[in-house]
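Notes to accompany the following structure.
Excluded from the complex is one protein chain; the other protein chains are retained at their positions.
Going in written order, the chains are labelled A and B, and every chain counts its residues from 1.
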Amino acid sequence: MKPKVAFFSFTSCEGCQLTVLECEDILLDMLGQIEIVRFREASSLKRDDYEIAFIEGSASRPDDVTRMRKIRERANLVVAIGACAVSGGVNFMKNFHYLQRTREHVYGAQADWFPTTQVQPVEAVIKVDHSVYGCPMTKDEFLETVKSLLVGRTPRIPQYPVCVECKMAENVCLFHRGQTCLGPVIRAGCQAFCPGLGAGCDGCRGLAPDHNLASLTNVLGEYGMKPEEVRRKLRLFNGYIEVQP
Amino acid sequence: MTNKFLANQEIPSFLSALAQEYQVIAPVRRSEVLPDGSSRYSFQPLNAGPGDATGLSAAVLDYPIALNDPKKFFFPAREELLRFQRDGSGQFGSARDLSETIAPPPRALVGLHPCDVAALEQLDLYFGSDRIDPYYQARRSGRLLLVAVSCLSPCSEECFCASMKTYRVDSGYDLLLTRLGEGFAATAASELGDQWLQRLTSLAPLDADREELLTEVFSEIEETFAAGVAFDAAAVPRNLAKGYRDPVWREEAERCLSCGSCNLVCPTCYCFDVFDEVDIAATEGARLRTWDGCMLKSFAEIAGGENFRAAREARLRHRINRKGSYLHQRYGRLFCVGCGRCASACLVDISPATIFRTLEERYGH
Partner (left out) sequence: MGIKLRHFEPSKVSYLSLPARIESVQKLTRAETLYRIQLCDGRPLGHQPGQFVQVSLFGVGEAPISITSSPTQTPGFELCVRRVGSVTGALARLSEGATLGIRGPFGSGFPVQQLTGRNLVLVAGGLGLAPLRSLINYVLDKRPDFGEVHVVYGTRSPDDILFQRDIISWSTSDIVRFHLTVDIAPVGWRGNVGVVTTLFPRLTVDPDNTSAVIVGPPVMYKFVVRELLEMGVSADQMFLSLERRMKCGLGKCGHCQINQVYVCQEGPCFCYADLADLPEAI
């Protein structure tokens, strides 16, 4: 029996849609293996008998939460695709801007702003079975996930940091170039995309599970970056970690 | 054995002669001049294959050290082991061992430093003796010419080949080039190397003056490196055994980023992970292996979450003991060549040399 698959979009930056679109040909090739019963809101396909739900984007409106819960009820497997879905991604920054002002003007130093969070990653709303990291997620990892679910195994998503792939690619380390990089604490899987182009990793794939951020903060300090700046840099994609319990 | 003089202006024709028969692999520049005044280099294939003479001018023979050693040409970062077909219901189908299909072109590796040669000998011992890895062996036993280049002085602050006694090697390569003013002394170290030097008739033999100069250079190399000895390599296995529970592991590992860089750049790291990939219809695919690293947390983790080296200090201790003690017990030699690549790559200055020296201070008497 072909597994029935649906794709859903929430608040996001279009980037991951693009990745999915890039894979459309391949997905069509896969139609022997899977049946797509819902594909983006624009499409005319709108069935609700799916088993695997791919969710892009974060929840940012009240009815998003209801929609996500409904998806969870119907799907056997929920896969969050892209940084917005996995951790709130860039969207999450909004929370800080709004909340910071609130904090300053309303609550002062004792501000407990967690409950007023607006943007929520999928896992804050419903249980997520698998995550495809990245902003945007990579085509390779998206397909790896789809194929793994097809053959019935856990997708091979790295736990180790970007440096591993950066070294395999024999890049010159940005620190040796006098620049900085978040690669040592960020989950790999992008084949060290940014360092490969000569730019420091911005952390779009989220913290690696075994990161030592405290130690990297010291290293960055030697390169002239204050802890506060490190935090701000991480916020670009990883604001969520600041409020995670 | 034949000795000749390879004048600077002869280097291009030397490389072209090699390129007639080999794919030439040599260090090429990999970076601009960095803030510390150095540059980075990387071993890369220059020509498309035997008979093609393009791309040779990128070769750099005077360089400090390459980012990665030439291990990658025998044990690639990622390679297919098997190709398989699944039958209709996803079961066995058929499988083919790809080691039998490995047929690298004849290759000339030019510009290996002594530590690279030493590292290759260690990998040969690990992959090529005893229980032989067929993929490594297929690549290593292809037609190969190894041209080493002598190091005149330590290549970096991090290298400790002086202590490991790998700054000069007498075997494990075919030709050795040693800088002598406006050229290199080319000395043969194998039959193949000798044949090549005899064939290169445009090169002048090494005259008596240059012979003498070469002897002087070698003794200068000895003196220079002798001055850099920081610990007694022969005592490393014993000191590691005594220092198994020393606080040094915790002290050093505290700042470790678990980034795995040290493993990935090490010429004597050989651990790998194995996994499957399938095509889009999930009917065929490959079993692959890829470099892995014992500094990464998942390395010793098993299903259910049990991790036999969950702590950073346990992982660091494993890596360093693996280099200086565990494999010594199996093979009777150290599995570190002191190239310092790990220490250079490490953003928090963790170096085997520091640990070896610390343990010597604490247990060496």
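In the analysis below, a contact is a pair of C-beta atoms (placed from the backbone, for glycine too) under 8 Å apart; a residue touches a chain by one contact, two chains touch by 3 or more.
What you are looking at is a predicted structure, and each value in this text was computed from that prediction instead of being measured.
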Option touching the unshown chain, where B:93, B:205 or B:247 are the choices: B:93
Hidden-chain contact residue, picked from the options B:50, B:64, B:105 or B:134: B:134
Contact footprint on chain B, counting only the chain that is left out: 81-82, 84-87, 89-93, 95-97, 127, 129-134, 137, 244, 270-276, 278, 282, 285, 287, 289, 292, 294, 299-304, 306, 308-309, 314, 318, 321-322, 325-327, 329-330
Residues belonging to chain A that touch the chain removed from view: 151-154
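Please note the rule applied: only the chains that are shown with their structure count from here on.
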Mean-CA-position distance for chain B and chain A (Å): 37
In the complex with chain A, residue positions of chain B that touch it: 30-32, 34-36, 40, 42, 67-68, 77-78, 90, 254-261, 264-265, 275-278, 280-282, 290-291, 293, 296-298, 312, 345, 347-348
Touching residues on chain A, where the partner in the complex is chain B: 26, 29-30, 32-33, 143-144, 147, 150-151, 153, 156, 159-161, 163-164, 166-168, 170, 172-173, 175-178, 183-185, 208-212, 215-216, 218-219
